[in-house]
Every structure is written in structure tokens, then in C-alpha cells.
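A short worksheet on the structure shown next.
Shown here: the complex without one of its protein chains, the others still in place.
Residue numbering begins at 1 within each chain, and the chains themselves are lettered A, B and C in the order written.
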Amino acid sequence: MIQCQCTIRVRYAETDMMGFVHHQNYVQYFEHARVELLDQIGYPYSELEKHGFFLPVLEVGIRYIQSNTFDDRLTVHCQMRKLPSVRIHLHYEVYRGDLLTTTGESKHAFIDRSGRPCRPPATLLERCAPYFESA
Amino acid sequence: MIQCQCTIRVRYAETDMMGFVHHQNYVQYFEHARVELLDQIGYPYSELEKHGFFLPVLEVGIRYIQSNTFDDRLTVHCQMRKLPSVRIHLHYEVYRGDLLTTTGESKHAFIDRSGRPCRPPATLLERCAPYFESA
Amino acid sequence: MIQCQCTIRVRYAETDMMGFVHHQNYVQYFEHARVELLDQIGYPYSELEKHGFFLPVLEVGIRYIQSNTFDDRLTVHCQMRKLPSVRIHLHYEVYRGDLLTTTGESKHAFIDRSGRPCRPPATLLERCAPYFESA
Partner (left out) sequence: MIQCQCTIRVRYAETDMMGFVHHQNYVQYFEHARVELLDQIGYPYSELEKHGFFLPVLEVGIRYIQSNTFDDRLTVHCQMRKLPSVRIHLHYEVYRGDLLTTTGESKHAFIDRSGRPCRPPATLLERCAPYFESA
């Protein structure tokens, strides 16, 4: 399993007139955590695109347990529980302090520059492998 | 069942560097369709809030089948398949012409000004009822 | 002079916890009006990009006179007061009913696919010319 966590400070523009973070922004928070997870593996998403691979989203699911608001410091946990194949599946948890506020998951496919589904880059798999080796 | 459809013209700001509508924007498209569904029932969301009811999102799920891009005209279909109770459950389909590009659903709870869960306003139920009467 | 106007219905996601449209969204409303102005001329922005021209923003200025909120219907007026040269200069006014709520302007440069400044496409100039011919 690969895990990472990153910190988000809620921006004013991300709130809505109900006084909370508008629910669409969690999609962006998850994305941010994904980017940090790839950094941690040593294969940043920006490199992935430079090498001609893209990782569009196939599915997103979000469950809102507690609301957050302006200036809250959120910790977004991101987990990859299985080695990527033609797809990547990720899980997310958003905490404010110890309080779990939001959970979610996303599925992605690798595509090449022509938009066709493809295998993940070998380098990515190599970088991921050590995290999944059993003891 | 209550159904409505609305039209979205994709804004440039909604695209990302992959050249497509960034996946977060569908959350906003769904919201737009929801607002139009409540208009159609004759109980606009803005009135709901004026009367002290709020409808935060509990869950959102989105499946991306085909990408869309700048200037595409999308039709968002929104369905309420059951009468609202303490919760509302909605289904969405986004079409570009005849092509189904995206599906999704959202669940909402009614809360009052103090943030406590509550029953939906009677007026809303009255306006919804005729759509669910069997022949 | 070329003028156009378009209608925006404010989305919930565009409000902030102050209860008004967050000020960043006017940038998007102006962009929407720009796109409609090019439609009216008969040279949609999407075609411009297909022909290898891009119109990045050099400057934006916005003055907020009155706030707007969820569900407001806004009319955005966009004016091109001079024929485009290597630059385009546009003026905007946002009305809610008869009330002028916001004004602004934007300056843009034409660039080609390599990112270099260039002259506007001849077709665009031809389409614009009739609007600027004096009586």
C-alpha cells in the first residue's frame, strides 16, 4: 500500500453562502493529494504528462460527513491499495484535526497522447513495486 | 418521477490542460440541474433557503464515460425517482447531442437554520406529490 | 463598435460565505460574454483556436459596485470599441435588471501555436470591419 497525506488550508473562494466549503472543492483536494502521492513515489504527475501519459478520471465518489469552512486546516490522506494496472484506484480521507470530515475514492485510466488506453509507464510500476512487496 | 433537463454551454475556464472539461465541473452542472428541477416543481431553491431550509450534499458519485470540451452544449437530465423524505436522492445524465458522456447521483439531507436534520417543507412535498401519483 | 449581451444565472457554487457572488467569478462572466461577442461576429473562439490563434489575457480590471447573489439573472454587456490589431480591448458591464452592478475591461494579445505574438486572423478583421464603418 502507498499512503501520503497533504495539508490544505481552505480558501475563502471555496466557501459558499451556506457558510461551508462548497462540495465541489473536495474533488480538487483529492486531486492535490494524488499529485503529492505521485511525488512521494518519485514520479510526479507533471513528468507523467511529459512522457506522454495522461490519467483522466473514470469515477469519483464523495461522502460528506462533517462540513468544513474558511481557514480550516485539512489533512487529506490518499491511499493506493493495489499496484496500478491499466487502471489506478485511490482512496481519500479528509480530516480536520482528529475529525474525519469526508471520504472518497477515484478511478483513473492511463491513456496515451492519442487518447487510447494504455499500460502504465514501466518506471511508475518500478517505483510503486517496493510498497507492495510482502514481508 | 420528476424529471427536468437543462442546457450548459461549457466555459473556457472549465477546461484543463488535458483539453477537456475538468472533472470537478460536473458537480456544478449537477447542481445547476437540481436548481432547475426545483424551479419546475414550483419551489425554487432560493425560496427554500429563505424559508429556513438548506439541502447540503451527503454524497456525490460521478462516472465519466466520454470527455467534453470548451463550447460543447451539454444537456443535463436530472431525475427524482422517489418522493423526498428526510433525504433527497437525485440521478443525473449528461448528454452531448445523443451521446451519453457522464452519469451521476447525489444524496441530500434537509437541515434547518441551526444545522439540525429536519423534515422537508410541507409545500415542497405538496408540489412533488402529483408527479408520484399512480394512474 | 461591436456590442453583445448575454445572460448569466448565478450558480450556488459561485457564492461565498459572505452570501454574495465571489468576486473571482466575474472574470468568468466576462469571458462568457467575450465568447458570445465572437459568436455574433461569426468567428467563434473555438474556431480561432482550431486555426492556430490564441487570445490570452494581458490585463483584467474589475470594479464592484453592487453585489449579486445566488440565482440572480445577470446581463453582461460586452463592447469592442476599436478594430482589433495585435491587441483586443474589451469593455464589460454587468446588470441585474436596470442596476449596474459591475464594470470591467480586458486586454488580449493574439499569439500563434508557438506562443509568439501575431496579427489577428484576416477573417476576423473582415468580420469586424462592417461594425466600424462610418456612415
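Here, a residue touches a chain if its C-beta (ideal position, glycine included) is under 8 Å from a C-beta of that chain, and two chains touch if they have at least 3 such contacts.
Quick caveat: nothing in here was measured; it's all calculated off a predicted structure.
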Using the touch definition up top, pick the residue from B:70, B:92 or B:110 that touches the left-out chain.
B:70
For chain A, which residues lie in contact with the unshown chain of the complex?
11-13, 27-28, 31-32, 35, 44-46, 70-71
Contact footprint on chain B, counting only the chain that is left out:
12-13, 15-20, 22, 24, 69-70
What is the set of chain C residues that contact the non-displayed chain in the whole complex?
18, 20, 23-25, 27-28, 31, 49, 54, 56-64, 67
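Operating definition for what follows: only the chains that are shown with their structure count from here on.
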How many angstrom lie between the CA centroids of chain A and chain B, rounded to a whole number?
25
Check: chain A positions touching at least 2 other chains come out as 18, 20, 24
